[in-house]
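Just one protein chain is left out here, and the rest sit where they should.
Which chain is which? They are A, B and C, in the order written, and residues in each are numbered from 1.
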Amino acid sequence: MFDKFHEECGVVGIYGHDEAANLANLGIFTLQHRGQESAGVASADSLDVYCYKAMGHVADIFTPTVINGLPGNKAIGHTRYSTTGDSAHLNAQPFCVTTNKGRMALAHNGNITNAAQIRHELEAEGAIFSASSDTEVVLHLISRSRERTIPAALRDALLALEGAFSLVLLTKNELIVARDPNGFRPMAIGEILKDGRTTYCFASETCAFDLIEARYIGDVDAGEMVIVNEKGLTRERYAPRRAKSQCVFEHVYFSRPDSIVFGRPVVQSRERMGQYLFEQMPIAADVVVPVPDSGVAAAIGYSAASGIPFRMGLIRNHHVGRTFIEPKQADRDFGVKLKLNPVRHLIEGKRVVLVDDSIVRGTTSAKIVRMVRSAGATEVHMRISCPPTISPCYYGVDTPDQEQLIAARKTIDEIRDFIGADTLEFLSLDNLRRAVTDTSKEFCYACYTGKYPTDIVPAESLLTTH
Amino acid sequence: MFDKFHEECGVVGIYGHDEAANLANLGIFTLQHRGQESAGVASADSLDVYCYKAMGHVADIFTPTVINGLPGNKAIGHTRYSTTGDSAHLNAQPFCVTTNKGRMALAHNGNITNAAQIRHELEAEGAIFSASSDTEVVLHLISRSRERTIPAALRDALLALEGAFSLVLLTKNELIVARDPNGFRPMAIGEILKDGRTTYCFASETCAFDLIEARYIGDVDAGEMVIVNEKGLTRERYAPRRAKSQCVFEHVYFSRPDSIVFGRPVVQSRERMGQYLFEQMPIAADVVVPVPDSGVAAAIGYSAASGIPFRMGLIRNHHVGRTFIEPKQADRDFGVKLKLNPVRHLIEGKRVVLVDDSIVRGTTSAKIVRMVRSAGATEVHMRISCPPTISPCYYGVDTPDQEQLIAARKTIDEIRDFIGADTLEFLSLDNLRRAVTDTSKEFCYACYTGKYPTDIVPAESLLTTH
Amino acid sequence: MFDKFHEECGVVGIYGHDEAANLANLGIFTLQHRGQESAGVASADSLDVYCYKAMGHVADIFTPTVINGLPGNKAIGHTRYSTTGDSAHLNAQPFCVTTNKGRMALAHNGNITNAAQIRHELEAEGAIFSASSDTEVVLHLISRSRERTIPAALRDALLALEGAFSLVLLTKNELIVARDPNGFRPMAIGEILKDGRTTYCFASETCAFDLIEARYIGDVDAGEMVIVNEKGLTRERYAPRRAKSQCVFEHVYFSRPDSIVFGRPVVQSRERMGQYLFEQMPIAADVVVPVPDSGVAAAIGYSAASGIPFRMGLIRNHHVGRTFIEPKQADRDFGVKLKLNPVRHLIEGKRVVLVDDSIVRGTTSAKIVRMVRSAGATEVHMRISCPPTISPCYYGVDTPDQEQLIAARKTIDEIRDFIGADTLEFLSLDNLRRAVTDTSKEFCYACYTGKYPTDIVPAESLLTTH
Partner (left out) sequence: MFDKFHEECGVVGIYGHDEAANLANLGIFTLQHRGQESAGVASADSLDVYCYKAMGHVADIFTPTVINGLPGNKAIGHTRYSTTGDSAHLNAQPFCVTTNKGRMALAHNGNITNAAQIRHELEAEGAIFSASSDTEVVLHLISRSRERTIPAALRDALLALEGAFSLVLLTKNELIVARDPNGFRPMAIGEILKDGRTTYCFASETCAFDLIEARYIGDVDAGEMVIVNEKGLTRERYAPRRAKSQCVFEHVYFSRPDSIVFGRPVVQSRERMGQYLFEQMPIAADVVVPVPDSGVAAAIGYSAASGIPFRMGLIRNHHVGRTFIEPKQADRDFGVKLKLNPVRHLIEGKRVVLVDDSIVRGTTSAKIVRMVRSAGATEVHMRISCPPTISPCYYGVDTPDQEQLIAARKTIDEIRDFIGADTLEFLSLDNLRRAVTDTSKEFCYACYTGKYPTDIVPAESLLTTH
């Protein structure tokens, strides 16, 4: 469904192309499903690092004039969701600063769990902070490192960090891309071969490569740092090998179905989720309906496995806006109706299997079930393509507090009653593992299990000592 | 597919609601698939008629401040596609003018085929025109009518018009809605019953009713004028009964699948188109893939009929923008790639049935076929959910000139070769008729047959005498 | 002083220059003191008439891109003050329409006193009106004229009008400039001779010529129509000769001191006003201080005549804005203080002669006197460079209603007490006549005498019959 979770961002890096800033722009244009409230591109040539960022949609921000003002053959890009209340422009990325190691720009995806602690230590030593973002912490650590080269200083910095990060760092001479030792967030590598010349590309998802015609050649590894400069591409392990914890929610919800994430096609995982959902609890029904857009692939998989016909019984309005006046007599489902509308002809008199990717607070699901019943469904069977979400994510997904998670407080039967469905089934953890082919235990399921792969010191406890 | 055809607009009318302007706003918000480049709302109370219109998206234009500046219990709304080169702001609707019959606002959907001729006559009598829109002609005719009441004057005006129009006229005292005698463009009637009070609603498509919780109760009839004022709703036939010619392309492409148009569910027509496409030319294939969003329902129908699995093998990026710099090394398909991306996992090694709603110039279809092949399809079978488009529309659809229509110049085999498909099949005219249940010959198929239901004097010949 | 009166606008016309639209733009840039809330330029070549207008300041509206989109060797321009509550964009000029005589654009300065009456007649015949401006009436009359040529049709139209107008009309073939038979509003003629080619220029004030390096060669005469086309410039009297009534307030307040208006240097008139003000009532004082900017020249004249030193004892802040929050504890003079500040060093302990151009409601004058006293003036002697304003203007100056004019309700002594001055002297009517060298009785003084040079039917009485 929509608007239930948010991740921080999508990132892109380009090295070795005359139109580097434009390729970065096109890359983040395709990644806007990961966050579309601010966007930025930094480029670099041998003289300087250039940066432009603003609130708004990629295509509105990066006009040809802006793109032409970003010279150089290397660039990074970032698109971002801004959480309510943050001073949005200040936190827009990339961050571009001057340090003792020269000018540099940094963009990152994820959440550094010890950022508040490091920040306190840096502040104690006199560092000043312009924004509330984690990213600034990394720049301070690079600057304070005694190492002389930027790759070495970045290594120093990364070893101090805990949590989730996939980052791109741009200087006058190089592009460096790194992933945290657990590999929570994705970072794919692509290449464009043209006229005997190689352009290296990096992106949160491979769908960014398709538009710029780059070929996917693999992922930046967990704990790995990839340095691209005029000598070419060098891969270096900066942290000891550790068990991976790739975010399974990338496959459940965040990533586009046309992307390959963590080496696996997202659409494949989703179709299997649908298939296993049917196998877990076969039921007689007339039609399988996805909650668009994220539920579509799982619903197709459910339909294929069950033989129950797939129908687009809910239509999504892609035109959005924030400033609607709710009519006084509107029923309580107005907010959902602005985005979704049932197709009565497909639903009326039918037993409907409704496939969605998750239930967070339960209120939106309740509205959708109500909407489907009011369109004439005789039965509504809700199927969720992952287990109940019982714990918040500390690795870059903007989940609500635990007390707001309905599955942390209620049994499945209680949730079913709350949302008003006839039956409710969540995908089991084992089946989710099977769906993403997690044979080597490389995924993180903490939001479903409460078992976190790293030590977590809640940021709040530190911040309140401020 | 997208951007191949454009219609002038979507219109809405509201009578008898304290929040009339906001309901009109919400109505046109849902109709933006019919045109989203300018939007306007006019409201009226007993003192005056108020109007606000601007270029841009509905949600950006109609902020709460703007809505609150539009008082009264009746309103009309309009959303519009503006063709390249027209002086867009001038032609935004509604048109709001002062006449000898008081202030009034008018919005319309369609194309008045004798507008240029009437305009010449009016100009000869001294009328002056601010814009190039048909709508202004109607206002002049109302004003010049010797009739004293507005309904009577509008009747006078309508009888002078030829072609396609579904219009809403707002004055201080009434809302009048009318459809041309052929009924080319749709106009649905809805009502909201609340606290013993009835609000009458009118909209190009019923999906506008769903958001404002109005109940669909039928259509304004062809040749009918519906007057709503403080005495209630009056229906009046202003023109002699004539054979209907409802635009079949509303069912093929324009309307949202969740709408009921001309009394028929759009989604039903589209699924049948897919079904008949298969029946016309059964073929062995591995997967049925729609060109989103308009091809989805037909592809589902094709899949259901054929048993070939349905897959969303092309992903559409709903974030749009107009100002992209095409990279120098981009292949010729860049423009399509900004909007569509194939899902390699679903396509690779497969025989693909590709379902689209139409082929106009053929160039976009060629790019899509190429894109699907490059994602690994072994065969591409293109299926089009209507017959070949061989003639331009004079009734409100912005088709290119005949010489640009590939089907007007090439055989089906030649088109197949041009787009690079293995096979190509268009829905037959008979099957299109069956799909929309046109048992009483109530639809217009002129773009497929070249047989127009009214006399057409090409506008150009008149305009050049200017 | 400022913001007490407003006139409708400044107009410009250019014929015979490759950069006609830009010269029109530069012309209205210099005329913004006559109105700066909306601006427009229309240009024409042999193919069409092009128009661009918007709310805002000239330099913000006419970017190089906009100017480059206005081709042709002839153009007109208009800058305008919009009165509160008018639907500003609708009334922005030039008006650009299509008629039976082709496309044309019209801009005008003044007030047509029988516009409402003509409008009613036109409406009765079926004409429709988009805006509330007088200008539209003229276009309707041109269109309805049975004359075939535009000059002849314009003559027809002009003969139907009463009141004040200086207008410029642009078509594909010609530029026509006309002034009403009384010659209320100014219209100067200039020429640029370059490379054996003549560019004809027209403007409300000659300061517009200085920037574009045109030479002032005289005025369009009252009752005259000047036609410029490829045959050159033709002057034609369209109305019988009549006593002139040039607006004296152009010399008192509106026009820039560097302009020649009605053939007389404005600065000369103003210096004489100051001189005669002293001669009317000599007084002992220490310093002469103008209320800037309009009082400056008269204060200099007063100082020269009296020998009392001139000082800029009030500083004007030219940065303006409309949205200030008045501090809760602000004194009642906050609004004036945003624009004016006294220079204590020049005023403290001094007997001050304060020279302003007029007193309308009296409230602003009272604030200024209070401000000057609070800066330490021991005496304040207010001198006004025209007689008491007792009657509204119907010829293009936006005076308040008569009941708001303090001089219509109070004696001079009462006004003096109201504004808190020690003495108050208005320029006598005879001296105002001498100041503008009105030896042939060519000026209108109606706002000081209540004697109007034309029959006035108050517009309200007509409008209320609507």
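As a convention for this text, a residue touches a chain if its C-beta (ideal position, glycine included) is under 8 Å from a C-beta of that chain, and two chains touch if they have at least 3 such contacts.
Please read these numbers as outputs of a predicted model, since none were measured by experiment.
Engineer: Specify the shown partners of the omitted chain in the complete complex.
Structural biologist: For the complete complex, the undisplayed chain touches A, C.
Engineer: From the list C:D18, C:D48 or C:E279, which touches the chain that is not on show?
Structural biologist: Missing-chain contact among the listed residues: C:D18.
Engineer: Determine which one of C:A239, C:A297 or C:C447 touches the chain that has been left out.
Structural biologist: Selected residue, touching the omitted chain: C:A297.
Engineer: Just to verify: which one of C:D45, C:D210 or C:D286 makes contact with the chain not shown?
Structural biologist: Here the residue in touch with the unshown chain is C:D210.
Engineer: Of the listed residues C:F129, C:F310 or C:F418, which contacts the missing chain in the full complex?
Structural biologist: Of all options in C:F129, C:F310 or C:F418, contact with the hidden chain holds for C:F310.
Engineer: With the missing chain put back, one of C:V11, C:V58 or C:A203 would touch it. Which one?
Structural biologist: Residue touching the absent chain, from the options given: C:V58.
Engineer: Could you pull out which residues of subunit A are in touch with the chain that's been left out?
Structural biologist: So the residues of subunit A touching the missing chain come out as 95-100, 102, 123-130, 139-140, 143-145.
Engineer: Determine and list the subunit C residues touching the chain excluded from the picture.
Structural biologist: 18-19, 22-23, 26, 29-30, 32, 36, 57-60, 62-64, 67, 192, 194, 207, 210-213, 256-258, 260, 265, 267-268, 296-297, 300, 303-304, 309-312, 315, 317-325, 327-331, 337-338, 341-346
As a convention for this text, only the chains that are shown with their structure count from here on.
Engineer: What topology does the chain contact graph adopt: line, ring, star, complete, or other?
Structural biologist: Contact map by chain: line.
Engineer: Determine the centre-to-centre distance between subunit B and subunit C, using the mean Cα coordinates as centres, and give it in whole Å.
Structural biologist: 49
Engineer: Compute the distance, rounded to whole Å, between the mean C-alpha positions of subunit A and subunit B.
Structural biologist: 36
Engineer: Any idea how many Å lie between the Cα centroids of subunit A and subunit C?
Structural biologist: Averaging C-alpha atoms per chain gives centres 61 Å apart.
Engineer: Where does subunit C touch two or more other chains at once, residue-wise?
Structural biologist: Residue numbers touching two or more other chains: none in subunit C.
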